[in-house]
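So that we are looking at the same thing, I have put the structure below in structure tokens.
Note that this complex is displayed minus one protein chain, with the remaining chains in position.
Let's look at chain A:
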Amino acid sequence: MLEATNELGNAVLSTGGTLTDPNAAAALAVGLAALGAGYAERGIGSAAVGAMAEDEDLFVNGLILTVLPETIVILALVVVFIV
């Protein structure tokens, strides 16, 4: 996954703009935030599935906790509107 991030950075750099270009930097910020959210959800998701396997009533709680890191991406999207 880290290699992918590198390539992303290279792609941004090679298409003319630099990371000092506000739009490119904002795009990278959102991308990285999404990456972080995905990484966090991976652990929470498998724990949630484990808990649900024991007790089906935990479905709602598990779902909410699993998508909670998505808030990071939403907050990161704010950056796009600011620049």
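Definition applied: contacts are C-beta pairs under 8 Å (C-beta built on N, C-alpha and C of every residue); 3 or more make two chains touch, one makes a residue touch a chain; residues count from 1.
Keep this in mind: contacts and distances are computed from a predicted model.
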{"item": "Hidden chain of the complex, named as in its UniProt record, picked from \"ABC transporter permease subunit\", \"Solute-binding protein\", \"Multicomponent Na+:H+ antiporter subunit B\" or \"A-type ATP synthase subunit C\"", "value": "\"A-type ATP synthase subunit C\""}
{"item": "Residue, one of A:49, A:64 or A:80, that touches the chain absent here", "value": "A:49"}
{"item": "Chain A residues touching the omitted chain (full complex)", "value": "42-51, 53-55, 58"}
